[in-house]
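Yeah, one chain of the complex is gone here, protein chain that is, but the others are all in their spots.
And then chain A:
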């Protein structure tokens, strides 16, 4: 399975405004970002299933100088890893609050309303 096939259903769900995460048919554990094989049991059957959309900031940085050329001039923005109650960690931007308010442990919820359409973002509850 190629990488594009792998993330296809994930990106298609994002385009619908839905966050989906793989669940291993073998061991039942959630897997994210998408993988061709379960990193826990090696199982190859990993269908996508919805998640609650809740999360907590695990860690973050406020980017003041971007090394991605297309993001220059759009700083500051917040990049973060988000712990989901389903037992996986998701990536994204924290939006909808001033960057200096973001904290480790802050409760957030997924949103698709931002200047990066079709990508999950996180806003404070």
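The working rule: contacts are C-beta pairs under 8 Å (C-beta built on N, C-alpha and C of every residue); 3 or more make two chains touch, one makes a residue touch a chain; residues count from 1.
The definition used in the following text is that contacts and distances are computed from a predicted model.
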One chain of this complex is missing from the view, so tell me which of "Methyl-viologen-reducing hydrogenase subunit delta", "dihydrouracil dehydrogenase (NAD(+))", "Acetyl-CoA acetyltransferase" or "Thiamine transporter family protein" is its UniProt name. "Acetyl-CoA acetyltransferase"
For review purposes, identify every residue of chain A that touches the missing chain, sorted by number. 3, 7, 32-33, 39, 58-68, 70-71, 74, 77, 79-81, 88-89, 91-93, 104, 116, 119
